[in-house]
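Accompanying notes for the structure given below.
The excerpt is restricted to a subset of chains, each kept in its original location.
By letter and in written order, the chains are A and B; residue numbering begins at 1 in each of them.
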Amino acid sequence: MANKIKLGILGGGEDSLIGVLHRVASSMHDKYEIVGGVFNPKHSISLDFGKKLGLDSNRVYSDLDSFVKGESKLDKKDRIEVVSVLTPNFLHYPMAKKLLENDFHVICEKPLTTTYDEALELSKIKNSKNLVFAVTYTYTGYPMVRQMTDMVKNGVIGKIQKVDAQYLQGWLNPVVHEKEKRLSTWRLNPKVSGISCCVGDIGTHAFNMVELVTGIKVKEILADLNTLYSDNPMDVDANILVRLSNGAHGTIRSSQIATGEENNLRISVYGDKGGLKWEQENPNYLYHLTDDQPLKVLKTAHAYNSEISNLSIKIPPGHPEGIFDSMGNIYHGVAKAINNDKFFKEEFPGIEDGVRGMDFIEKAVHSSKSGNIWVNLD
Amino acid sequence: MANKIKLGILGGGEDSLIGVLHRVASSMHDKYEIVGGVFNPKHSISLDFGKKLGLDSNRVYSDLDSFVKGESKLDKKDRIEVVSVLTPNFLHYPMAKKLLENDFHVICEKPLTTTYDEALELSKIKNSKNLVFAVTYTYTGYPMVRQMTDMVKNGVIGKIQKVDAQYLQGWLNPVVHEKEKRLSTWRLNPKVSGISCCVGDIGTHAFNMVELVTGIKVKEILADLNTLYSDNPMDVDANILVRLSNGAHGTIRSSQIATGEENNLRISVYGDKGGLKWEQENPNYLYHLTDDQPLKVLKTAHAYNSEISNLSIKIPPGHPEGIFDSMGNIYHGVAKAINNDKFFKEEFPGIEDGVRGMDFIEKAVHSSKSGNIWVNLD
């Protein structure tokens, strides 16, 4: 497809949640074409999945080595230009390294690597080349996070004097209290996940958000990590004091044992002219507080937002962006019907619903014009 | 692409909001491949847009007649199977009719037609063929609308005794008070929009929701439509009394002059065993009320939801579905960087953010293991 960027994917196969997220995201602005990749360590599984995606099987490789070799043989104009690395954490480093060395742009899931040293090395390689490298701290893409960042940058809340960030989940609660369950959870296995579970997986999101939104570096931290059980090597709860380089104090709190919490990521930033608050679970709202004015609630897609916020939206105010998913579900239902798969009647509105709607509209106008009388629908 | 359903699109070109929505939606479950269409009355504009989408220019037609002729010449396995009709309301009927007559499945935007008679005729044709026909009442695709429908069907709230539905917008307020602005607004032009503005555009959504969610037909209505100005032929505000066929009473209220409202679609249904409430602007929550228990707030993606609700989701609890858009924005930023287009630094997190994250994680563990001491970040 002319003009579109050719995208390869490592990992992110059939059962991968993150895989769906990256594929849909890549389609959203008509900029990418998924061309090939390695979706699974087993080549046959990878091929099947490639077929499902409608890919040329020659571009579905058995491993990264053959991927690099295969793509490099192609004409520059046909070659995959950017690769999304969606594999388990410990593979990020070797894969991203190889990709950079072979001149691919990289989109890498977070955390970047399993150690700081690996990360520094990747950074060194990247900086020696003219390549794009993105780490998918996904939450930074929300329009209102971008709006918040922009407002802080423009001095709307003045000099930052306090930050308060949290990322609370509860999903480890049903796991952590039994040793056997713990052992079978990859996030709690240092060999796969690296040195930290809770800070590495979600604390790092809150940290990234603090530095992004304030535009100020965290200077020092004091951490209290909790593993809950002495034979659990990995933190599942973390309370961290932070001091920014401009002197502001605050906390970053993250937990995976905050029972019942889902993805309760919040950030509040207070300056000497106002405060801004954002919550991931209701991401279309940004709260602007001041000393003496009514609370302002900014919403996506309005003209009062900044350029970077509004270029992030595709639909008018008042439609949560999940509207895409809602429409996607209807298309999904129609596909099932066309394919003669089993489907629920409610999976898409049929022509009878359209007919019914027309009846309603005409009868409503008739009732009103006739002096507000009762009218039967057909 | 093998296995994917071949999709054609009528309308929905470059500047069409609804076009983006349908394209992204069609990509979300890996079931469709957009193959061709007529995106604009001007063929050259249509061709340019087709190029942007990476389409074969032979499949970008000058009008519906050549579309039908062109596709019909192709082998059945290559031919477009389903067509999305995204054109202005008055074109829905002739286009959908022609498509049905030529054996295409149809996905049609609402309202289905501009008159009830046209709708009935389409319905007759459709029913004489073995074709799928969907009308995109988009909001019905939300997981929690489906959950609500399922709960009512399963008797969770007992016999329905009251319904209360609204769809309030304010976007016509800056238009309606000046005659010139009114005349230049197609929604207020009966020739393009049909007999009704407010009821036709949004009241019909609320009505559809009432019948969908309750599973009961509306028997009769009494409507009070307001045009605000006597020289305005079209309703901009509607208050409608409704009675369901089971004897329940209620209202459907819709407005486009509820100043400041965005897409405030809500439906509340009360039965003799409980009540259920849903709001489009916060679509991931479903409120379940009873006589004597705490209010229950159901959320998407949980095991306690019904099959139809959970097959509608792609991600775990606590991520509003807008997370796709957030990731999409990051991919968009990366595409700009790769294409050397102008972009904001904040449009995607770079490798330096990944490095920084690793520093944070390691220092957090070090601080905690060293007895909770202050540690500087690099």
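By definition in this document, a contact is a pair of C-beta atoms (placed from the backbone, for glycine too) under 8 Å apart; a residue touches a chain by one contact, two chains touch by 3 or more.
These figures come from a predicted structure and were not determined experimentally.
The total count of identical chains across the complete complex in this file is 4, with 2 shown in place.
Operating definition for what follows: only the chains that are shown with their structure count from here on.
Between the two copies, chain A and chain B, the C-alpha superposition involves a rotation of 180 degrees in steps of 5. Each chain gets a centre from the mean of its Cα atoms; for chain A and chain B, those two points are 22 Å apart.
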